[in-house]
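Shown here is a partial selection of chains from the complex, left in place.
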Amino acid sequence: MKSFKQHLDAAKILAVTQGSWQGAQDILLDNVCEAAEANPGSIVFCEQERLVEAIKASPAGLIITNTLLAPVFSGRSLLIVDKPYFSFMSIVAMWLELENGSEIFSIHATAVIDPSARFEGEVSIGAFSVIGANTTLGKGVRIGSGCRIAENVSIGAGSRIHDNVCIYGETVIGKRCELHSGVVLGADGFGYLVVAGEQKKIPQVGKVVLDDDVEIGANSTIDRATLGSTVIGTGTKIDNLVQIGHNCLIGKHSVLCAQVGLAGSTTVGDYVYLAGQVGAAGHITIGSRSLVGAQSGIAGNLPENGKYFGTPAMEANLTKRIYVAQKHLPEMLREYQKRLKESKHD
Amino acid sequence: MKSFKQHLDAAKILAVTQGSWQGAQDILLDNVCEAAEANPGSIVFCEQERLVEAIKASPAGLIITNTLLAPVFSGRSLLIVDKPYFSFMSIVAMWLELENGSEIFSIHATAVIDPSARFEGEVSIGAFSVIGANTTLGKGVRIGSGCRIAENVSIGAGSRIHDNVCIYGETVIGKRCELHSGVVLGADGFGYLVVAGEQKKIPQVGKVVLDDDVEIGANSTIDRATLGSTVIGTGTKIDNLVQIGHNCLIGKHSVLCAQVGLAGSTTVGDYVYLAGQVGAAGHITIGSRSLVGAQSGIAGNLPENGKYFGTPAMEANLTKRIYVAQKHLPEMLREYQKRLKESKHD
């Protein structure tokens, strides 16, 4: 159950959804949850028949459902909409924003802030966070506890940095970005040359740039460029434990699921979807709007708009047919070896 | 070498093992180690012949061995048992518990604890840790340095949270759990919808629930549910760098090795074993007591009690036979193409 400090009534709810109201309107709602946890202050939703009984049995104050299912909930307060899950989530999103909007900005007394750091409006900084020299925080930036923001970093207005995030020097973060706990931005790219039998480090003096509205999941790592910038484009969303190598260029509104790994200098287009644990070689281009299936290994360029899958990643349907066919491979081998033997005896 | 502050003598050792003692009993032991590091205060064990010479040459004070190998160590203090490694480890476990039991609880002066946080007995909290509003710590909870425990969290008696762990709001942790450094519990699940060309975030307002005796390895991440709970069952052990997506339900006494990744809403039964780097698609069920080989990609439901392997994960023996057969695939292709050409010429 997610409880909110601010209560919603029917009027506020109708203001953010296109639905029609049925039943009593004199209710005050203060939480969202699944049926099993519901109380009279709860909003729940129902768009699947298998959930009807549980929701009927619950004391939830408001049920968001569709015209098809509405009759089974007669006598209850209902919000009837086309897409119950979507409307439910829109209400939750609005509610969360309301709460955030009323959040008081504050800088914890223990934070260590370099005198040259600059704030462009009210910001929050949690306990034990460190803000380095010449770093700029935009209006409304919220930084959690235990964050390490090094020198010459810029964080755009409205961005939220959760706890224990480490941001190396020179990193540029756009507006309304969200970095979850444990993220590391700007650690050295991974480059060495063997000189006289030893791994000699190639200095990494570029930076990391996140455009606006980027979200990065817990414990993900994005390395600084060797020279120039590693760039994550506007609106791109990155899940937990993802690795982005130095000098990668990722486009807009792309989605990288958990544990994806991109080697250095990989270029990813816009609206690309990389499923979990996908790996990509360096110095290749993954075309815009391509979808790549889980655990795929991308070894070369992928044209735009395609669906890809497998290791090496190829047209997804081909990989699926290979997966079907490979189950017969042991018997095909047996047959092949039998024939081979026969032909030798001929 | 692991040294202990409390010394063990023959009586204490015999009290926790079923073995028989041979040789001098007037020894005082204060460490466990491998043969190369041993001194007269050391306990070592020997159940493999290849280690006999090194152990004979060492000054170790006590050798735990079996009846078969005991004669080669004549003249030494021996503890003779059926399973030397197991008995050795039982002694170490008992010794560690002795040390922990004598640990003094303390709350570091720098910790920032919300006045509404509640402790149900003695607890330890390390330097620079933050405990949020309405959070409850059970009796004997030990929290390391630099931890961020948000609001409305509950941590059961006897749990141990190592350093720099981040726990988001509303998380519920059972008794005797152990979270290693860098773990992040309760970050937002990864869900977006493209609306008007932009990735629109689906709010994530559920929580994470760990039942009793769960252990989670360093830098692993477990996301909060969209609604409801992401649940890890009693006694389940999770290794380092593992990713558990939102709304996953994991059963009891299962083992998830390093770098495993579960997409959202994956259900895992009891006594399941997922080897390293296994990935599982979302909205599927992995049956109880199933074993899944390393790097497997689980694309659909897996029945209980099976052994599975490969991408896509299937019956392990079939994958093993495919792996054997695929080595012949290039020559099978050559033969196939030769025949194809011949038949065209016919």
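Chains here go by letter, A and B, matching the order in which they are written, and residues are numbered from 1 within each.
Here is the rule we use: a residue touches a chain if its C-beta (ideal position, glycine included) is under 8 Å from a C-beta of that chain, and two chains touch if they have at least 3 such contacts.
Values in this document were obtained by computation on a predicted structure and should not be read as measured data.
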Q: Tell me, please, the full copy count of this complex, given that what is shown in place amounts to 2 chains.
A: 3
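Assume only the chains that are shown with their structure count from here on.
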Q. If you average the CA atoms of subunit A and of subunit B, how far apart do the two points sit, in angstrom?
A. 26
Q: Note which residues of subunit A are touching subunit B in the complex, please.
A: 2, 32-34, 37, 86, 89, 92-93, 96, 108, 110, 126-128, 144-146, 162-164, 178, 180-182, 213, 215, 217-219, 235-237, 239-241, 253, 255, 257-259, 271, 276-277, 294-295, 311, 323, 326-327, 329-330, 332-333, 336-337, 340
Q.
Show me the residue ranges of subunit B that touch subunit A in the complex, using the header's touch definition.
A. 110, 112, 128, 130, 146, 148, 164, 166, 168, 170, 182, 184, 187-188, 190, 192-194, 197-199, 201-203, 205-206, 219, 221, 223, 227-228, 241, 243, 245, 259, 261, 263, 277, 279, 281, 295, 297, 299, 311-312, 314, 318, 321-322, 324-326, 328-329, 332, 335
